[in-house]
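Removed from the display is one protein chain of the complex; every other protein chain stays in position.
Lettered A and B in written order, each chain numbered from 1.
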Amino acid sequence: MSRSATTVGEDGAALLRTVGLTRHFRLGGLLSRRMLHAVDDLDLVINEREIVALVGESGSGKTTVARLLAMIYPPTRGEIYYHERSVHSLRSRKDVLWYRGEVPMVFQDPYSAMNPVFRVAHGVMRNLKLHRPELDRAQRREEAERVFDIVGLNPAGDMLRKFPYEMSGGQRQRVGFAQALAVRPKLILADEPVSMLDVSIRAGILNMMASLRADEGASILYITHDIASARYVADRIIVMYAGHAVEQGPTEVVLSRPKHPYTQLLLSAVPDPREKAVPVSADSGEPPRVISPGEGCRFRQRCPYAIDKCATITPALRPMGPAHDAACHVAVADPVDGDGQSVDGIAVAARDSHVE
Amino acid sequence: MPEPLLEVEDLSVSYLTDSADIRAVDKVNLSVHAGEFLGIVGESGCGKSTLLFAIAQLLSPPAEITSGRVVFRGQDLVQLSDSELRHVRWRDYSVVMQSAMNALNPMKSIGAQFKDTMRAHEQASADAIRSRPAEVLRLVGIDEAHLDSSPHQLSGGMRQRAMIAMALLFTPQLVIMDEPTSALDVVAQRSLMTQIKELQQQFGFAVMFVTHDMSVIAHYSDRVMVMYAGQVAEIGETSSIFERPLHPYSKGLLDAFPSVRGPRRPLTGIPGSPPDLGRPPSGCRFHPRCSEVMAQCVTTEPDLYLVEATQVRCLLYAAHREAASA
Partner (left out) sequence: MSTAAITSEAAPLEPVIATRQQGSLGRFMQAILRNRKATAGSLILLLIVFVAAFPGVIARDDPQAAIYGQDLGPSWQHLLGTTQLGQDVFSQVIWGTRLTLIVTVVVSAIATVISMVIGVTAAYVGGLTDRSLSLLTDIFLIIPTLPLLIVLASYLPPGTVTMIVVLTLTSWAFQARQLRSQGLSLRARDFLAAARVRGERTSYIILVEIIPTMTSLIVASFLGLSVFVVGFAAGLQFLGLGNSTELTWGTMLYYAQQGGALEAGNAWWALAPGAAVAFLGAGFALVNYAFDEIGNPALRPVRKRRARTTA
C-alpha cells in the first residue's frame, strides 16, 4: 500500500482527506486541447488538532489545493472527504453552509482580503450571522470581541470599529484569523498568511497559529513557499512539485532526512544567515508549467539522479520510514533498524537537526 | 584607503505633502568602495527604497532631497542637471528594479529594449549596439535567441537576469539593486545571487543591494547597513553584523528568522510596529519596541557610535566615541 496507516489520527478517522484530487485548467479557447495540470492525484490527510504545512514554490499547485478545499471551484477528478462526507456532493445551501462554517479560509494579501468600504467587524459579523444563527445581536457582539481578543487585537471594542485602512498589515491578517475563528472552525485553510508581512511580524502570527491549535483545537492547513516557517509551526509537511505531492511526513523527519531530490534541493537553497557557506548547485530554479504532460516524473529534467524509468513511469508515493513517504524511483527507504541512509549527492550543509 | 566610489553625506529625503512633511530618510551617511557589495537591510517604511532612489537620482514629486550630497566619483549627483546626469547614468552606475515587469516594456522584445537603452545614453557605436545585447545576455546565462522574446515570454527568474544584463550594458562601476530577488523562488534566488557575485568578481563593479530579507545577502555582502525609521541603525562588516549584532533592532531582526537547519527555538519577532515617520518617537526612534530600553532612550537621540569597525546608533554604546561621518 502506498499510504502509511499512521498518517491517520489515533481514532482512525481523518478530519479531512482527499483521494486522487485533480484539477486541470483549459488553456486557450473552448476547443483547445491544452490543459494546465495544476494538481494531479493528490492524496492528503489532515487530522484533528494538527498543523499540516503544504510547501511548494510557484506552479506547485498549493494555492489550487487551497481553493479546491475551499470549494471555490470543483475538482476535475477525485474526491474531498470531510468527516467522511464527500464535499463536492454537498448541494443544499444548508449543507454547503455547514462545510463553510467548519472550514474557513485566511487569505494571503491583507490589503486585498478586506472590503475597504466596511469596518473590520464586517467579516466577523457576517460569519456569525451566517454560521451561528442561534446567537442574538448582543451575543454576536460579545463573540466578535472574544475572537478579536484571542488574536491579540486589543482593546477589542475599539479595534472592531476601525476601517481597514487604519490598520497595519499584521493587524489585518489577525482580523482574517478572527473571522475564521468566529465560526468555531475545525480546519483553517491558511493560504500564505505571512508571506506579505515583514519578517519581524511573522513570528507573532506564527506563534498565534500554534496557540490556535492548542487553545481552540483547530487544525490548520498552512500553505507556504517558506519551508523554514513551515518547520516552525507544522507537525507534518507535504512537499509539492508541479502538481504532485513528492514527499510527506513528520516535519523533523522530512527536514532531517529528505528523500526526494526536490526536497533536498529546496532545503539546500534556503538561505540561513547562521550558516558559514552556501551550497551551490547548477540548478537555476525554473519550475515547469505543466501543460498536457505525459507519464513520468515531472522533476526529471532538473534531477541529478534521473534514470530511464523516471521518464516513463510516474513515481507514486511509497514509504521511506514510519509515516514518511516520497515519490521517487531512486530514493532509498530507511532500513528498518533506524540507521538512516539517504540519497545524498548535493553538498547540503551539515545538518545539526536535533529537536529541542 | 583609496577614495570611495560613492559617498553619501548627510542625505535627507522628505515627502512634501499638503498635510505633512514626512522625512523618509534622515541624514544618512554611507560609502561604497570599488568592487564592494553593500547590503542595505530594513523593513517596510524604513526608507531604504527611498534612499536608493535618492542616490540614483530617480525621485519624483512629492519626494525631494532636502539636504546632503551624493558624491559619485568626485561629482555631487544632486547638483547635476538632467543632461549631465544622462552621461553618468547607465555608463557609470545603473539600477536594477524590484520587478522586471514594472521596468520592462511588455510590448517590445528584450533585444529592442537593450538597443534603446544604449542609444539613449549616446556614445555607443553602431557596432556596439549590434553586438553588446547578445554579449550581456550570455553573461547572465540566457540564450541569445531570447533577444527576440518579449518579457512575458520569459520566466520570473529569467526576467530578473535580463534586468541585470541590461544594467551591465556599459559595464558600470556601481550597480544599484532594489530587492531584485523578492519575487523569486528560493532556488531561483540562490541561482541569481550566485550569478551576481560571479559577475561582480569578473567585472569588478560595486553593488548596493536593498532588501527586507537579511538572509538573502548574508553570504554575499561585504558590508551590511541596517536601516530603521529613515536612519542608519547599524553598519559594519557582514560577519560582525550577523555574528555579533550590536543594535537591539538588528538582534531582533536576526532572531526573527526561523531556521531550517539547527535546533528549533521559539521565535519572538519584534513587538509593536515601525513608527509613523510623520510623528517619530522622541529620543531613539526604536525605544518603544526595544527590549533593552533605558531611561535616557526616551529623551536623547543617539548618535552613531563607533564600536570597533561597526557604527551603531544606540545609547548602549554611548561610551564609545562618535563615528566621524562617512
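Couple of notes before you dig in:
In this text, contacts are C-beta pairs under 8 Å (C-beta built on N, C-alpha and C of every residue); 3 or more make two chains touch, one makes a residue touch a chain.
Owing to the predicted nature of the structure, the values given are computational and were not obtained by experimental measurement.
Touch with the chain omitted from the figure is made, among A:113, A:265, A:297 or A:328, by A:113. Across B:17, B:201 or B:239, the residue that sits in touch with the chain not pictured is B:17. Set against the missing chain, the residues A:61, A:78, A:152 or A:170 yield one that touches it, A:170. Although one chain is not drawn, its touching partners on chain A can still be listed: residues 57-58, 70-72, 96-97, 100-101, 104-105, 107-118, 123, 126-127, 130-131, 163, 165-171, 179, 192, 195-198, 201, 225.
By definition in this document, only the chains that are shown with their structure count from here on.
Centre to centre, using the average C-alpha position, chain A and chain B are separated by 33 Å.
Those residues of chain A that touch chain B in the shared complex are 57-58, 168, 170, 198-204, 206-207, 225, 227-229, 231-232, 252, 255, 265-267, 269-275, 277-278, 280-281, 283-287, 349-356. Within the complex formed with chain A, the chain B residues making contact are 43-44, 141, 155-158, 184-191, 194, 212-216, 218-219, 242, 252-254, 256-271, 273.
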